[in-house]
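A protein chain is absent from this complex, but the other protein chains hold their places.
Order of writing sets the labels: A and B. Residues in every chain begin at 1.
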Amino acid sequence: MSKLKFYLPVFGFIVVGIALWRGLYLDPKTLPSMLIDKPMPAFQLMTVDGKEVTNEALPEQIFLLNVWGSYCLPCLIEHPTLMRLSEEGEIPVVGVNYRDRQDLALNWLQENGNPFVFSILDEDGRFGIDLGVYGAPETYLVDSNGVIRFRHVSVLDETVWQEQFLPAISELRNGRGE
Amino acid sequence: MASTANLAKHWGKAAVFFSLLFSLLIPIVASAQVDTFEFETEEQQKRFRTLSNELRCPMCQNSSLSGSSGGVAEDLRREVYLMIMDGKSDREIMQFMYERYGDFILFRPRLTAETVLLWFGPLIFLAIGGFVGFGIWRRARKVNDKDVELDASQQERLQKLLDNKS
Partner (left out) sequence: MIPEVGQFSLILALFLSIVLGTLPIVGAYQNNYIWMSLARPLSAGVFVFLGISTAILAYAFLTDDFSVRFVAEHSNSLLPDRYKFTAVWGGHEGSFLLWTFMLSAWMLAVAIFSKAMPLEFVARVLGVLGFLITGYILFMLATSNPFDRIVPLPPANGADLNSALQDFGFIIHPPTLYMGYVGFSVVFAFAMAALLSGKMDAAWARWCRPWANVSWAVLTLGIALGSWWAYYELGWGGWWAWDPVENPPLITWLFGTALIHSLAVTEKRGVFKSWTVLLAILAFSGSLLGTFITRSGLLTSVHAFASDPSRGFFILAILGITVGGALLLFAFRAPLMKSEFGFDLVSREILLLANNVVLVVAAASVFLGTLFPMVYQGLTGDLISIGPPYFNAIFIPLMALLVVLLAIGPFCRWKRTSPAFLIQQLSKVGIAALGLGVALPLIVIQELSISATIAVALSAWIVLSILKDFSIKTANKDSLLKGLKALPYNYYGMQTAHMGMAIMLIGVALTSTFSSEKSVLLSPGEEVELADYTFQFGGTYPVNGPNYVGNEALFTVMKGGNELTTLHPQSRVYLATGTPSTEMAIDAGFLRDLFITLGEEKGNDAWSMTIYVKPFVRWIWLGALFMMFGGFLAAADKRYRRLRRKQTESARDKARPKSMGEELQASS
């Protein structure tokens, strides 16, 4: 029995080694959203066009909430996908213009195209904090009752749309109704 | 090995996206943040500093709110300031942050069923260490007593030697 105790270090090391090996497959940087299955935070803000909006203005169907900024390079990269989604009427996209300047935002939309039903103006990032935003671009999937169901951080390209959003949407449609 | 290559590709893509994502928003390590918030009391300022140290910057590489500049960190510090001035308690402020950013933003992990081993681990280690040390000492003492005690024949020999010497 006393000889077995000398095997404890090796055994401990194997356990640690397996943990480290598994750990290499994890991504420690993407925060899971705390708002999954919770309603959209209440807001009463202006849009980039200067209109006042509240939660009432949100679409009464499944929609995307996209956090973007004119300074944000990846937002430009995902822009064509958002344009396609909005132009083909596949899903409405509501924007949150995050920590930006209104004039720069309007310019950006003018130059590149506006896929958004409307864009909430969040110059000081306060609304972003309520959403738990930590960096643009982020996209939320919100159901017809205004409940957040899914969040994707970083670029939303066609692959992400196919592989992550479409399955989530069909699950919503089947399970919880339009 | 094939799966590793795929994994590397996937990670490579992720790395590119993340570096783009963070390139404009990542705070620079060497530039410390400087806010100029006005507090009414010394205690409020102390609370602000403590809370800024206890909260993690959600977009940075493992620094606290107080040690990061720009972006979300700035906004969150402003929120902490406003909440302190609004009379909110430390607990309420931490709760506010937790509701939006989760456990990630708390540098002091909450004590839950999953973190029990974390918080009591060191105590358990100490108990094990003490136990093992005690066992070692007990064995050593047995050896010690053994080599100090002499049986009858050895006692005789010792006596003879001592007698001879003197």
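As a working rule, a contact is a pair of C-beta atoms (placed from the backbone, for glycine too) under 8 Å apart; a residue touches a chain by one contact, two chains touch by 3 or more.
Just so you know, these numbers come straight off a predicted model, no measurement behind them.
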item: Touching residues on chain A - with respect to the absent chain; value: 2-3, 6-7, 9-10, 13-14, 16-17, 19-26, 28-29, 31-32
item: Sites on chain B contacted by the missing partner chain, in the whole complex; value: 4, 7-8, 11, 15, 28-37, 49, 53-54, 56, 60-64, 66-67, 102-109, 114-115, 118, 121-122, 125-126, 129-130, 132-133, 136-137, 140-147
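Everything that follows uses one rule, which is that only the chains that are shown with their structure count from here on.
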item: Whole-Å separation of chain centres (CA-atom averages), chain A against chain B; value: 30
item: Complex contacts: residues of chain A adjacent to chain B; value: 25, 27, 29, 31-32, 34-35, 71-74, 77, 99, 124-126, 128-137, 153-155
item: In the complex, chain B residues that touch chain A; value: 7, 14, 17-18, 20-25, 58-59, 71-72, 75-76, 78-79, 98-102, 104
